[in-house]
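Heads up, one of the protein chains got dropped from this complex, but the rest are sitting where they should.
Our next item is chain A:
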Amino acid sequence: MANIAAQRIKREFKEVIKSEEVAKCAIKVELLNDSYTELKGEIAGPPDTPYEGGNFVLEIKVPETYPFNPPKVRFITKIWHPNISSVTGAICLDILKDQWAAAMTLRTVLLSLQALLSAAEPDDPQDAVVARQYKENLEMFQLTARHWTNVYAGGPHVNSDCDEKIKRLVDMGIEDHQARAALSSYNWDLERATEQLFS
């Protein structure tokens, strides 16, 4: 049965390569091994979102029972999003769980993830801290997401205020990403972030 999984991925792979989304650089798939069980996906941050201009890398693991069970997908690129864990990159998306259907393909999964980036579901969160910020302070959320996109996904928007605050924590001996995560969680309140980091 692993046979059908490999064969299908092979066909899908060709389909993705030929698709117009690839031509527009919106999505991309690469093979990581010959057995078609691990792939690397890439999606472009959708326009008019804080993720615009960023490129987000995904890890795709194809189970033996594919396509009867969904592929296991997570973000490798760090991202600030209510439905994606800012720590592990785990994704909360129904079609990757119980709403999976055997006719879905790598292409539709990647497009769904892209759609998730433009339409978050804060009421069904993966990352509770991000979701709370999204609901309570949307502007702060957008600023943070844009900053993360700039740092981790190559987005164009540099936020010198954020960089400044992170630098001060780094100077105190905190690791760069740890400092960014703490500040992001506390709405870029330097005092509270410091307190949390040293408590």
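Everything below uses one rule, namely that contacts are C-beta pairs under 8 Å (C-beta built on N, C-alpha and C of every residue); 3 or more make two chains touch, one makes a residue touch a chain; residues count from 1.
Note that contacts and distances are computed from a predicted model.
Visitor: Which of "Ribosomal RNA-processing protein 44", "RING-type E3 ubiquitin transferase", "TFIIEalpha/SarR/Rpc3 HTH domain" or "Methyltransferase small domain-containing protein" is the UniProt protein name of the chain not shown?
Guide: Its UniProt record gives the name "RING-type E3 ubiquitin transferase".
Visitor: Looking beyond the chains shown, say which of A:87, A:102, A:115 or A:138 touches the absent one.
Guide: Answering carefully, the residue with contact to the hidden chain is A:102.
Visitor: Could I get the residues of chain A that touch the absent chain, sorted low to high?
Guide: 3-4, 6-8, 11-12, 65, 67-69, 98, 101-104
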